[in-house]
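The complex appears here minus one protein chain, its other protein chains still in place.
Here the chain labels run A and B in written order, and each chain numbers its own residues starting at 1.
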Amino acid sequence: MTALLSIRDLTIDYAGHVQAVRGANLDVHLGEAVGLVGESGSGKSTLASAITGLLPIGARILGGDIAFKNESVTSGRKQAQQILRGDEIAMVFQDPMTAFNPVLTIGDQLVDFQSRMPGKAREKYARAVAMLARVGIPDPALRANSYPHEMSGGMRQRAAIAAALLVNPSLLIADEPTTALDVTMEAQIIHLFRELRQDYGGGILIVTHHLGVVAELCDRVYVMYRGEVVEEGAVDDIFHEPRHPYTRALLACDPARLHERAGYLPVITDAERATFMQARPR
Amino acid sequence: MLAYTIKRIGLGLLILIGVMFAMYAAVFIVPGNPARAALGPRATQEMIDRLTREMGLDQPYLVQVYNFFVNVLSGNLGIDVISNRPVATEIWEVLPNTLILCLVGLGWATLLAIPLGCLAVLKRGTWVDRAASLLSVSVISLPYYVVAIYALLIFAVQLNWLPAIGDGDPGDIGSQIRALILPAFAIGFTWVGYLARLVRASMLDVMGEPHIRTARAFGVPEWKIVTKYGLRIALIPTLSLLAVSLGGLISSAVFVEVIFSRPGIGKLVTAAVNLRNYPVVMGTVLVMTGIYVTLTIAADLLIARIDPRIRDAFRGA
Partner (left out) sequence: MPSGVLEILKRVTRDPLGLLGLVLVVIVIGAALFADAISPYDPARIDVLNKLQGPSAAHWLGTDQLGRDTLSRIIHGARVAMGIAVFSIGIGAFIGLILGILAGYGPRWLDAVLIFFFDSLSAIPLILFALTVIVILGPGTGTLIFVIALISIPVYGRLVRAQTLSLRRSEFILAEQSMGASLPRIVGIHLLPNVLGPLVILVSMDIPTVVALEAALSYLGLGVKPPTPSWGTILNDGYVSLRTNPSLVIAAGIPLVIATLGFTFFGEALRDALDPKLKGRRAS
């Protein structure tokens, strides 16, 4: 089976000196949900934004290749990535508070987000309302006419997922889709993703620092640490037999996996960190 | 929205009252009698005393202020000491002329500046952006009255394309429009740069916000992102800064009217200042400050209309 998305030896640096991503390899296949985990600053979000060519100002790709459906999107013309956006690839962003334009209605924006799709504005609007209903937003016709600040955080994140599904992408990238939400909302959004996976045939890449999200949603997982992919494998394997010491440390810090009551939450100490970079499990 | 409107208008009235108190305080504190000043050095003490009484200047400070407000509320702004006509009538005759001048001047500047600011953002970092920035800075800093005089010299005196003075013949729209071109150009000149810069700066702020990234990630065309997603938000700070600077527009109208001998508030007030015609000056300042305060309120309400967040913040209040 050939990969939908295939990243090889990707290296990205910031302002010419900090290497945010170093020689990363990653594959996403059709019908598969892949997790990309790591702590803040591990380079996971940089890697994800490189796929659609939306790297922050100052960042640039030094080497390696990103291929989508066997065609390189980094070596060709700049347009290649732009054409993919909002068509083959859709993104769900981290913060639903700021992901929508505050002075335009949700429906208006959902229509604009279908700019690569055929059809009249009226049809797109009807599609948007139907999709809002599909992601579990009550009274979707009213909500399409609402401004973002009139909706709750969870509802906005549902709307953001609706936006991504509207363009019927082959690859859906969700960048920290639950980070900005409280625990109840997070559970609902995870539930929504699981439900949607049943009739969505494309690939999903979920970027998160939350291992629980990965355990709930993903088939395979990549672990990033300091710009490198340090471990990769099926979710079950990695959760039960982590090979890299960083993965082990990360798992040990997950509050959901604590078996006994501890006085304080475990953290990764500097002494532990010193051992991570020498370790080469593969 | 209604509560917000009332609050804004209340604040505007308060500022207007504060201004009048301050101006009367200034007249009261500062040595020198406006009546004496108006009558000139050859006036006898008797004449001065009589005019002082007529103008109510012999009353205590608070009584003067009270009388003034009572008169203003009944539409009476006092009597011109030179022509003996009501000040309100004199202002009312020339006010439309000044308003048209300001409106047209600001209008053409806005129509040019907003696309210019957007273009600079679209072509960020290129020579187009740099040229637009340089143009804006130069245009802002050049004194508009020098520009007005140079324009007068070139287009009216040397080329003789447009009239140099006046506001056109009564009843002849064509000549009135021709007489408006140079003054409106001079008034709007500074504003092109000022507005283009404001639009560009607030637009650059907006373009860094996450929702712009969302729109880009969905392949919304860049021109649409700039004009629909960016401009709508960028106009909010632009409008509020614009409202604060409207006093400058009125100031420039005064000079432009003098240079082009165009009847209006500016000509009225400068002539009055030269003759020490104190009631006319006070009346004009009150009316113009009132217009300025009204415009700032209008701008604030417009901002509330554009931005649903502000609108809702005051819905319950």
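The rule is short, and it goes like this: contacts are C-beta pairs under 8 Å (C-beta built on N, C-alpha and C of every residue); 3 or more make two chains touch, one makes a residue touch a chain.
From a predicted model like this one, the values you see are computed outputs, not experimental measurements.
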item	value
Touch partners, limited to displayed chains, of the chain removed from view	B
Per the touch definition above, residue among B:Ile91, B:Val226 or B:Val269 touching the missing chain	B:Val269
Residue, one of B:Thr44, B:Asn84 or B:Ser141, that touches the chain absent here	B:Ser141
Those residues of chain B which, in the complete complex, touch the missing chain	15-16, 18-19, 22-23, 26-27, 30, 32, 34, 37, 124-125, 133-134, 137-138, 140-143, 145-146, 149-150, 152-153, 157-158, 201, 204-205, 244, 247-248, 250-251, 254-255, 258-259, 269-270, 272-274, 276, 278, 281-282, 284-285, 288-289, 292-293, 296
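Note that in this section only the chains that are shown with their structure count from here on.
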item	value
Separation of chain A from chain B, taking each centre as the mean of its C-alpha atoms, in whole Å	52
Contact footprint of chain A on chain B as seen in their complex	209-221, 224, 228-229, 232-233, 306-309, 312
In the complex, chain A residues that touch chain B	52, 54, 82-83, 85-87, 90-91, 93, 95, 98-104, 109, 112-116, 147, 149-150, 160, 163, 167
